[in-house]
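Since the structure comes first, as structure tokens, the remarks are kept for the end.
What you see is the complex with one protein chain gone and the rest in place.
Note that the chains take the letters A and B in the order they are written out, and that residue 1 is the start of every chain.
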Amino acid sequence: MQYLVQLLISGLAIGAIYGLIAMGFALIYKSTGLVNFAQGEMTMIVAYIAWSISTSVDGNPFIVAIGAIIAAVALGLVVERVVMRPMLGEPVFATVMVTIGLAVILRSSINFIWDAYPHDLDIGFGRGILRAGGIGIRTGQIAVIATLLALLAAIWAFFRYSKFGVAMRAVAADDRTALLMGISAPRVHAAAWAASSVIAGIAGVFFAISYDLSPAMFQLGLKAFPATILGGLDAVLGSGVGGLLIGITENLAGGYLGSGMKEVAGFLMIIVVLMVRPFGIFGERDIERV
Amino acid sequence: MRKYLTTLSLPLLLAGTLAASDRAFAAEQGITDTEIVIGDVEPLTGPPALLGVAASIGHKIAIAEANNAGGINGRKIKYVLEDDGYVTARTIQGVKKVIEVDKAFAMLGISGSGQSIAVMPVLEKAGIPTVIDVAPVKFLWEPPRKNVFVVGQSYEEGIIHLVTYLAEKNPGKKWGLITQDDDYGITVRDGFDTVVKAKKLNVVYSGNYKKGQRDFSSDMLQLKDSGAEVFLAGGIIAENIAMMKELEKLNVKPVTGIFWPGRIEPVLKLMGPAGNGIYAVDYVEPFASAAGKAFLEKAKPLVSEAEFKGINRYTMTGYAAAKVLIAAIARCGKEPTWACTISELEKTKSVETGVMAPVSFGPGVRFSNQKLQIMQSDFPTLSFKPVN
Partner (left out) sequence: MRTRDYKQTYRELVALTDSVPVWLWSAILIAALIIAPHILNAYTLSFLTIILITVVGVLGLNILTGYTGLISLGHVGFLVTGAYAYAVLVSKYQMPPIVGFLGAGVIPALASLIVGAPSLRLKGLYLAITTLAFSFIINTVILEARTVTNGARGIAVKRPELFGISFESEAAFTYLCLGFAVLTLFATLNIRRSRVGRAFVAIRDNDIAARVMGINLHTYKLLAFVTSAFITGIAGALYGIYLSFVSVEGFPFLLSIEALAILIVGGLGSALGAVLGTVFIVLLPEATRLVFSLFSTQMDALFSTGAQELKSMLYGVVIILFLRFQPRGLVGLWHDVKRTWVHWPLRY
């Protein structure tokens, strides 16, 4: 029993990180219809910026958090304005490839600006271990699960009640009609990129606190793919939940079937789920007309 | 056929004669009156740059040292370095470029183990004197190739040495092992199994993780559950860090051994107190030893500040290999040739490099079989210290 509980807790902790990145994917897909292949890279860049800030201000968690959020917003806005906006109206496929080009640039910038050594993001928080009945969890892992849940609630409320949230939903549903209703699509896109960058950045910072900071961190993006597919590419909240499901599945597979199964468990799961629901668990079915 | 085609048209004929004359006049490629070219291909981009850049810095230090002392018999060494990004196809192209375009006289390196294996046919065909230092695996010297020399010790021997040491120190204990699912992991496993058979070790956990895995919670939980008391962590860098942190969380602390590819000092900082007292095996001196300090002293004026920060154990292995190669070319006198360099490399006998035990090759021996030593990490000073 203790074994199972420990597996579930660890699964939730890593799943929360996948879930955050997956929400970043879904936010962009929902408002722009694109899959951002540079999501993992953006996660990594924000984490590195947070590390740079932490080394210069002696790891004060508040300054690091505020600095990282500002940096993430700036990164999202710059990417949207400089790289993505000019591609408006071009074929979706070409635009998706642009994000792959962006991923190459961001990935290389790590070794260019920083270096290839693993680093330690220490903001004096998240390293402590809580123990209860032989089960251990780090405070940082509790914090990331809590952050994910809080964000899920906040985003639900945002889309449901705020004017801008409704505008984003309108653009996602039908951008031309939304335009006619006086909603600025570019502004909605910019907001989506900035928000996606912040959410991914939060995941990156938590990952760096619990594990390490290295130029291989971009692979997290690939790991979060199954989460967002499972939840539904256009379901922001569903993707967050999808992350938790993938995290738990991976750990249960690793714990009971052996470590070889761990990394493919998530992928096997999405194949099975997609065969039943081809648009993800929480995704919306497209109605096609000829 | 070849001659027939070249006479077909004038430009081709010209190209052909130019190529022929080029070969006829030069004594050996890569050598002019003032210069001698040494080529290298390493991963300089992406995560594996950690080892590639460090190895190239080692080569640069040895070359700068030789050039400051007047070069090889008056010829300055020119170092040509190509990036392969750890992609095998690019390693092959890089090696071809260094040999064909830059006309290198000799080669150092080369990238990772899979990459070295893949370029072996190219090296053999070219016949260029090569000293491999980054990833010593058996395939590279068994069977021995005429022109390819390997400085170092095999992964398998390294693991055997480490596991034997730990087994003798902790008799009758339960063992756990986890390895990566690639050729590196298999070699580690082979070495481990050899000792398991010889010493009849009781292995209670044996895991296999996928390259790139970061979350080791379920694997370490299985390890804990199995009750293993001695643990061989077969990760490279990030993996070992994640494993040690996970074990700390689970409140178990088995006697742990790690292998040299992950034995770099920044790892200790990241592992935190959990990484105190882990054992490692290596054939180069730890930086905390007298020899290691002397090496850093020597390197400081020869490299830039950024490069100095990039120094790790691969710098030492690279330095030793370059030193051996330069010494062999120097012994060939005024007009070094490939044949002479290869036969001089073969005659390498107890060459002192200062960073590892003296290096020797021999007739038909293309592998220097370096002496291994066990070291232990010390968290307060973030260093590895030799254990006797």
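Brief remarks follow.
Here is the rule we go by: a contact is a pair of C-beta atoms (placed from the backbone, for glycine too) under 8 Å apart; a residue touches a chain by one contact, two chains touch by 3 or more.
On a predicted model such as this, the values are computed, not experimentally measured, just so you know.
The residue touching the chain not shown here, chosen from A:L8, A:M87, A:I135 or A:V166, is A:M87. Only one residue from B:V53, B:A135, B:L221 or B:V267 touches the chain missing from this view: B:V53. Listed residues B:I99, B:I160, B:L221 or B:I278: the one in touch with the omitted chain is B:I99.
Listed here are the chain A residues that touch the chain not shown: 35, 37, 83, 86-87, 90-91, 93-95, 97-98, 100-105, 107-109, 111-113, 115, 222, 225-226, 229, 233, 260, 263-264, 267-268, 270-271, 274-275, 278-280, 286, 288, 290. Even with one chain removed from view, chain B keeps its contact list with that chain: residues 2, 5-6, 8, 12, 15-16, 44-45, 49, 53, 83, 85, 87-89, 92-93, 96-97, 99-101, 114, 117-118, 120-121, 181-183, 185-186, 210, 304, 306-307, 310.
As a convention for this text, only the chains that are shown with their structure count from here on.
As a whole-number value, the distance joining the C-alpha centres of chain A and chain B reads 37 Å.
If you check the complex, the residues on chain A that touch chain B are 3, 6-7, 10-11, 13-14, 107-108, 111, 115-120, 127, 129, 131, 134, 136-138, 207, 210-212, 214-216, 219-220, 250-255, 258-260, 262-264.
Across the interface of their complex, chain A is touched by residues 45-50, 53, 178, 181, 207-210, 212-215, 217-219, 221-222, 225, 237-238, 241-242, 245, 248-251, 264, 266-267, 269-270, 272, 309-310 of chain B.
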